[in-house]
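Omission of a single protein chain aside, the complex is shown with its protein chains in their original locations.
As written, the chain order gives the labels A and B, with residue 1 at the start of each chain.
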Amino acid sequence: MPADPGLVERAWSLADLAFYGLAALSVGCGLYAALSRNIVRSVFSLLGTFLGVAGLYACLAADFVAVVQLLVYVGGILVLMLFAVMLTSRIEVASRSNRYPGLPSTALGLLLGAGAAVMLVALALLAPWAPAEAPLPYAPTTVELGRILLTRGLLPFELLGLVLLAVVIGAVVIARREEGGR
Amino acid sequence: MGALASYLRAIGRTVLSVGDGLAVTFSYLLRAPVTLQYPDRMRVPVIELLPERSRGMLEVDLDLCTGCAACDRACPIDCIALEVVKHAERGRLIQRFDIDLGKCMFCGLCTEACPTGAIRHSHEFEGGTGDVRALVVPFVDAPRQPAKAKQEPPPAPKPLGSILRARMPGPWDRPRPPARPEGGEHAG
Partner (left out) sequence: MESLVQHLSARWSLGPWGQELLAAAAILLVAALVFVVALTYAGIITWVERRVAGRTQSRVGPNRVGPFGFLQWLADGAKMILKEDVIPAQADGPMFRLAPYACMLGVFTAFVSVPFGQLLIAADLNVGILFLLAITSLVVVGVLMAGWASNNKWSLLGGVRSAAQIVSYELPAGLAVLVVVLGAGSLSMQDIVRAQGGAPWNWFVFRDPFCLVAFFLYFTAAVAEGNRTPFDLPEAESELVAGYNTEYSGIRFGGFFLGEFANIYLLSAIATSLFLGGWQVPGVSPAEQAGSVWLQLLGFAIFFAKAWALVFVVVWLRWTLPRLRVDQLMGLCYRYLIPLAFACLLGTSLLLLAVVPGSALDLGLRLGTTGLGALGGALFAWRVAHHIRRAGDRVSLDVLQRGARGAFDPAWQTRRYGAFRKAARGQEER
């Protein structure tokens, strides 16, 4: 970032403030989700994480991604997780739902987490970010996204559609009641 | 094909029935409300709209009462307290005739038992009060002689409710709200 001379003269702007606020929201809520002993609260605190990440996308002028983040994660995945958690019996008993898994598992988890973090930081530092010569105009990203999805990314797009179709059919088969059955 | 036809028929029926239901409720929106805004928006007091034989609060015309206590015996819940005493000089005297309107269930048995029509239902019904004891209405102030069963000439009938009004504090004593402008719906 310091390579960009335009940003140096003003150390802090409202955009920075928004960025750090949203980052703190995401990280804080994520930490709470990981450390809380009440699993329902953990799931609810993920709401803050998702909102924070959506806000970060919005700060990056990725409007479509931000909104889809909201739509999919808050409207879909979070609700699904809540359903799973709430419909489990005796979920509020922490010793059952949120047991300490033992030292080896904890160590393994920490190791994996640290590995992922190192990898991400290394990627961020090593990636050849090409700074734009001029600030990009605030333009809709949807058109370009759609074009890429239906040209270069068509195969993965269609494959994902196939996978989802298989999932839907599978769900229907599992949920179906046999004729004459219970 | 049958399945598809019934599927489409279900859709059609749903749309038509919902539409017709909406038409019914919309037709109600065009009608006048039947609500009477009792008590403060009635141009005519409700009491004047009551059926002739409606049973309101009891009242006793002591000019007719013979002190026979038939009403007291007929009352299933003892809301009538009637005391008749023998006086050395003046003979029989009605000393007390209280009706507890808080207890009364407006069954009308007392009026049927009364031989002279002294006890009767008025049309008054607005007996709201802050004190339940105020509902015990005394009809005798001082011991008085009972009326004869046959009087010649019969005493003039008193207007319905006038006896009760004189003896019980009620909404008729309160100042009436000022009349509202014609057709005005909102409060002043």
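Simple rule for what comes next: a contact is a pair of C-beta atoms (placed from the backbone, for glycine too) under 8 Å apart; a residue touches a chain by one contact, two chains touch by 3 or more.
What you see is a predicted model, and the numbers here were worked out from it, not measured in a lab.
Visitor: Of the residues A:A33, A:L56 or A:L70, I need the one that contacts the missing chain.
Guide: A:L70
Visitor: Give me the subunit B residues in contact with the hidden chain, please.
Guide: Residues touching the hidden chain, for subunit B, are 10-11, 18-37, 41-44, 49, 51, 180, 182-183, 185-187.
Visitor: Determine and list the subunit A residues touching the chain excluded from the picture.
Guide: On the side of subunit A, residues 10, 13-14, 40-41, 44, 47, 63-64, 67-68, 70-71, 74-76, 78-79, 82-83, 86-87, 139-142 touch the unshown chain.
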